[in-house]
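Heads up: the structure comes next, in structure tokens.
For this view, one protein chain was removed and the others were kept in their places.
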Amino acid sequence: MNKNITAIFLTLSLLIALFFSSCKHKEEGYHSLTDKIQARSKHYKGTSISLEKHIEGLNLIEVTENEITFSIPTRKDQIKSFKCTECHIKPLKEMQNADIKKAHWNIKLKHANLEVMNCVTCHNGNNIDKLKSLTGHTIDFDKSYKLCSQCHHKQSKDWIGGAHGKRIGTWVPPRVSKTCVNCHNPHSPSFDTKWPARFNTQKVKERK
Amino acid sequence: MSRIDKYFKLNMNSATKQKTSGGCGCGSTSGTCKPQNQETAVKTTSCSCGSDSKSCRSHQEKSPISDEEFFKGAIDAAIGDERKKDGFDQVFDVKMDRRNAFKKLTASLLIGAGAVSSCTSIVSSNESKEKSQIDWEEQFKGNYKLMGDNEKKATVDRLVRSYQLRTGKNISMSSKNAEDDVLFGYAFNISKCQGYMDCVSACVEENNQDRNSQMQYIRIHEMKDGKGFNFNEADDNYYYEVPAEGHFYMGTQCFHCDNPPCVEVCPVQATWREDDGLVVVDYDWCVGCRYCMAACPYDGRRFNWSKPEVPEEEVNKTQHYLGNRMRKKGVVEKCTFCVQRSRAGENPACVEACPTGARVFGNLLDPDSTIRWVLENKKVFRLKEDLGTEPKFWYFID
Partner (left out) sequence: MRRFKVFKSLVKDSLNLITQGSKKYHLWMAFLTLTMLIGMYCYSIQLEEGLSVTGMTDRVSWGLYISNFTFLVGVAAAAVMLVMPTYVLNDIDFKQAVLIGEGIAVAALIMCLAFVVADMGGPAVLWHMFPGIGVFNFPNSMLTWDVIALNGYLFINISIPFYILFRHYQGKESKKKVYLPGALISVFWAVGIHLVTAFLYQGLQARPFWNNALLGPRFLASAFAAGPALIILVLAIIRSFTEFKIEDKTLKKIAMVVTVAAQINIIMLVSELFKEFYAPTHHSESAYYLFFGLEGKTALLPWIWTAISMNVFATFILTFHKLRNNLNILYGACTLLFIAIWIEKGFGLIVPGFIPGPYGKIAEYTPTGIEIGVTIGIWAMGAFVFTMLARIAIGIETGSLRYKKKC
């Protein structure tokens, strides 16, 4: 009789031990991923990996918008014929004559429509080395994103946060992102369709 | 008996072990043991030898050790005491935990194999002998997750050397562990994806995937506007100019869940979640049962149904043991968030390649990272949230 009771007791305790050892609670004890992220980032100290070799050779300027600081590539050194005033000495008013050739004839403006946009919406007629905002304030070519954000406020907010546009460099801070004009041609910002990079012949049989 | 004590013995482990086996294994009475004890008491400090503490202490003070002995002791500590033990003890006198038991088994097999292979083959060249030696050692190594850093380095060196012997080319393989304070997260902008599939191409090239079966970790699904995420009617096999009218695109891959069902079900723990959140596979430990593939709700895993082949000139030579090194047939593989890149501070190949910037990657624990900004400011969601897998891959729209 005693033997039976001992056997039953042992079996029960074994089962209970098994049950608890296989309990599916995560080792760190977080109930969800967001809890885990909140808890573990409290003591965030930063990583030791450096970004240096990825941004070698790039000329960057730092911008701070919406309390977020990041770097973008400079623009002025990328434009072949900057500065405009090196060649164009006369002010704009005097250049708008019938006998001088049509200016920048190869730039097609495909950006909104003529009711909303023309050349002088962005370009500063008084200082052709700079751009100008809707209210007439001067904007430097390196900070041309300020122009875009006048109309495209939502995209601008996303870009500043990091959800829009491409990041140069990597996930390691500090952040270096492309600016608007690194992807979008300001005179014709939309993209055409193109062919995909690959076609799978193997998976055709899975097609419904 | 601590490991330090070994250094202070003239006769290292063999004395201790001979003593114990003489004492217990042969069944001799303690009387016959004592002369041995007394004789070697001068040389040993082990308290398990049964000699009284006085003789132990006196030995410690008495015998300085020479450089050679220290060197030997260092090797013994690094490789283990198998070399000095006799065969009986190698099998019957092992430490309790599985890892050490396995280490000793490997070591004894290595020694046996080394002896056998080096002295039995007369005709084969040194190179092929070395190759078979490496193959033998690789066949019997343990689970990568349980290896110490030295063992990880050793297996990486073997793999690099094996590749060199086979093809004459050099590769670099890393066994870098997870960084502290890093938890990788990924976000995908559905409004931005145009279906270009640059990510797929980059992934295949970066990760040395099998070209014959056109294995791809990433699938891009083309869906009709207005029907939501209707996967049943999605097409992941399109080939025309994109983006096509009236459609949108989104991509799936392994989501590196924080509660991965694949990790739960693996019978040999060949797949696990690392500390930085990546769910990885030890390709040499996987037995190919494919239970993880049945358990994954997101079609994240791929199986090598045949020997994977990559053209020699397309092999990516910067590799990681858990990432894009050459796999063999019969094992499971999957997206690793390009562990060879992300642990080196680079972005995964798909993030790098996407021309629209639809893919956002970063450290979830860094409060200033872009991935955290996306999670906090955009409307994000994950797939099959109700399954409780906690994927670390979010989707969002502009």
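For reference, chains read A and B in written order, and residue numbers begin at 1 within each chain.
To be clear about the criterion, a residue touches a chain if its C-beta (ideal position, glycine included) is under 8 Å from a C-beta of that chain, and two chains touch if they have at least 3 such contacts.
Everything quoted here is computed from the prediction, not taken from an experiment.
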{"item": "From B:Ala234, B:Val339 or B:Ala358, residue that would touch the chain that is not displayed", "value": "B:Ala234"}
{"item": "Chain not shown: contacting residue from B:Gln133, B:Ser175 or B:Asn304", "value": "B:Asn304"}
{"item": "Touch with the omitted chain, as defined above, among B:Ile218, B:Val281, B:Val331 or B:Ala358", "value": "B:Val331"}
{"item": "Residue of B:Arg219, B:His247 or B:Arg382 in touch with the missing chain, whole complex considered", "value": "B:Arg219"}
{"item": "Touching residues on chain B - with respect to the absent chain", "value": "98, 101-102, 105, 139, 143, 146, 213, 219, 221, 231-234, 236, 252, 261, 264-270, 284-291, 293-299, 301-307, 329-332, 387-389"}
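Just so it is clear, only the chains that are shown with their structure count from here on.
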{"item": "Distance from the mean Cα position of chain B to that of chain A, given in whole angstrom", "value": "34"}
{"item": "Residues of chain A that touch chain B when the two form their complex", "value": "26, 32-33, 36-37, 40-41, 43-51, 54, 68, 154-155, 158, 161-167, 170-173, 175, 178, 183, 191, 193-204, 206-208"}
{"item": "In the complex, chain B residues that touch chain A", "value": "179-184, 187, 189, 192, 194-198, 200-201, 204, 213-214, 216, 232-233, 235-244, 258-259, 342, 344-347, 354-357, 360-371, 373-374, 377-378, 390, 392, 396, 398"}
